[in-house]
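Of the protein chains in this complex, all but one are displayed in their positions.
So, chain A:
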Amino acid sequence: MSFLANIFARRQQSSSVAKDRLQILLAHERSSGGESGESDLIRQLHKEIMEVIARHVAVDQDKVQIKVDRGSGCSMLEIDVEVPQELSGKRAS
């Protein structure tokens, strides 16, 4: 039955939708959670990274995304900086 249902329904399994939604949501909440020590670290990192970037380029506050993914073996720090158009143009030429 489930084999037939899979062929005809062809829809995404609800548990994998749940997992994907949770992973996206929690990655965001862990970085902006507010109370944990981890988010203090993130705020500090965000501030200092912004200061360094601001010395060289004018970047919008919310164009810098910092995330920490907590893993059992290791955690990953992800820094995403969106650079303005003019600068990336200058570098290419």
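Basically, contacts are C-beta pairs under 8 Å (C-beta built on N, C-alpha and C of every residue); 3 or more make two chains touch, one makes a residue touch a chain; residues count from 1.
To be clear about the criterion, contacts and distances are computed from a predicted model.
A.B. asks: Just by its UniProt name, which of "Electron transfer flavoprotein subunit beta", "TRAP transporter large permease protein", "Septum site-determining protein MinD" or "Spore germination protein GerPE" is the chain not shown in this complex?
C.D. replies: "Septum site-determining protein MinD"
A.B. asks: Which of these touches the unseen chain: A:29, A:48 or A:82?
C.D. replies: A:29
A.B. asks: Since one chain isn't shown, list which residues of chain A touch it in the complete complex.
C.D. replies: Answer for chain A: residues 2, 13-16, 18-19, 21-23, 25-26, 29-30, 33, 35-38, 70-72 touch the chain left out.
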